[in-house]
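Every protein chain except one is present and positioned as in the full complex.
Showing subunit A:
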Amino acid sequence: MTRRQSWAGWGAGVATAMMLVLGSAQAQEANPNATIRIGSLYEPQNLDNTAGAGQGISEAFNGNVYEGLFQLLDDGSVQPRLAEDYSVSEDGLTYTIKLKSNVTFHSGDPLTAADVKHSIERVTAETSKSSRKNSLANIESIEAPDDATVVIHLKSRSISLPYNLTYVWIVNDAAADLTSAADGTGPYKLDSWRRGSSISLVPNENYWGEKPKNGGVTYTYFTEATALNNALLTNAVDIITSVQSPDSLAQFKDNPSFTVSEGASTTKEVLAFNDRVEPFSNTKVRKAITRAINREQLLNSIWGEYGTLIGSFVPPTDPWYVDLNDVDAYDVESAKQLLAEAGFADGFSFTLDTPNYDPHPIVAQFVQNELAKVGIKVNINIITANEWYTKIYQARDFEATLQEHVNHRDIVFYGNPNFYWGYNNQQVVDLIAGAEASATEEEQVEKLKEANRIIAEDAASTWLYLYPQIVVSSASVSGYPVNGLNSQFFAYDIVKRGQ
């Protein structure tokens, strides 16, 4: 059974589980007042996604407390949210967006075009720490001709603008503090934040759209996966948003009190080379290393039956996915041959900077063993996440490293020769820039598929595997998102039966 088949099999399994859940739903009514208790490992560092809050804030606030002009739904589609409708000029440089009427912030202020302008400019501001700031760099100016209309002028065509606006929260421009308080338009408002412990959301009585199907949400934060699992086992939480260790799944899988769902993941485990330095500047060396690592065995030893193999940086849920697993499939003999052709018949040695948290140290050891078989000696250097950012991301002082890349649609990193891994292929740079300037989605998809093929042919990095995205919940709870794209976790459709 190939990975992809087992993945499809999982989809069916999830569907069956959902049916079972729905079947038992008839016995007990959903309780619209129940508070949904969500357990997570990702506590936000603060409450502002432009102030370095981390992925935890997207999980708690995107779509729940704050809304964007557009929303990236759990199925990967982009839908208008606070935008009523929008039009694009012929040349693709002007977006005119009409806002929904009767939308108010939690503080009571009405939503106006000025708030929208302020909100977008917060993300592009000099002090913004948003990782997506660059994606919005081609916004020339924003106008608010009247309270209900926003006009965005671009420097160049940007087919992803609606997508890029999905992570721009629309905030009240009168709000003084957004790092420890919140003022959004979403179906929930912030009730309390206890640092180191929890965030509570309560329904927004004046919400413009459909009211939440539950009586509120509490996100409880854990620092250890075991403690998180125990909380679900002991009914201290109803859902855990992502399972980090497959060992713990056994206790939930065959237990009718719990539902295990595997969704589509965008988290890639990457062995990234510094493509600027010898010997990794040689494509043959990168291809040889990719062929020398048995990725199927690696994935299997870490995640068992879960997870997916990918032959490139693009996961199956991105529209420009192509199955590229065969480009540099596992083949030790051809790896040796490529190394010989590159002038490294006797191998070489390099240092692998490895973040000190799971699964990187185990992956590093696996890579070390595999590469020893083709004569390459790997020195594992363990570093903290904070050091990784200084040494590798900023100083690019490394030979190779391991990192998980979590974002959806992030192939654009390979179009930036200045990125930490230093992959520089003009053809890819042009294709990725050209894709963004496409007039139609078909054209964009075509160009990115081509870029995708080239980075795979070049073995720009070794893409070890795609993490599984696993959500486990108590069987009395349903309606939660299973894919969690861009770390979002919409809570408003979650229902809990009984009590």
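Please note the rule applied: a residue touches a chain if its C-beta (ideal position, glycine included) is under 8 Å from a C-beta of that chain, and two chains touch if they have at least 3 such contacts; residues count from 1.
Keep in mind that, in the parts below, contacts and distances are computed from a predicted model.
*Asks:* One chain is missing here; what is its name in UniProt, given the choices "Lactate utilization protein C", "Peptide ABC transporter", "Succinate dehydrogenase" or "Cytochrome B oxidoreductase"?
*Replies:* Of the names offered in "Lactate utilization protein C", "Peptide ABC transporter", "Succinate dehydrogenase" or "Cytochrome B oxidoreductase", the one UniProt assigns to the missing chain is "Peptide ABC transporter".
*Asks:* Among the options A:S87, A:T127 or A:T440, which residue touches the chain absent from this view?
*Replies:* The one listed residue touching the chain not shown is A:T127.
*Asks:* Which of these touches the unseen chain: A:E29, A:E224 or A:D247?
*Replies:* Checking each option in A:E29, A:E224 or A:D247, the one touching the absent chain turns out to be A:E224.
*Asks:* Among the options A:N407, A:S438 or A:N483, which residue touches the chain absent from this view?
*Replies:* Missing-chain contact among the listed residues: A:N407.
*Asks:* Among A:K155, A:R194, A:K253 or A:K377, single out the residue that touches the unshown chain.
*Replies:* Touching the chain that is not displayed is residue A:R194.
*Asks:* On subunit A, where is the contact patch with the chain that was removed from view?
*Replies:* That gives, for subunit A, the contact residues 45-46, 48, 51-52, 54-55, 126-129, 131-134, 179-180, 191-192, 194-200, 218, 220-224, 227, 230-231, 233-236, 383-387, 389-391, 393-394, 403, 405, 407, 410, 413, 420.
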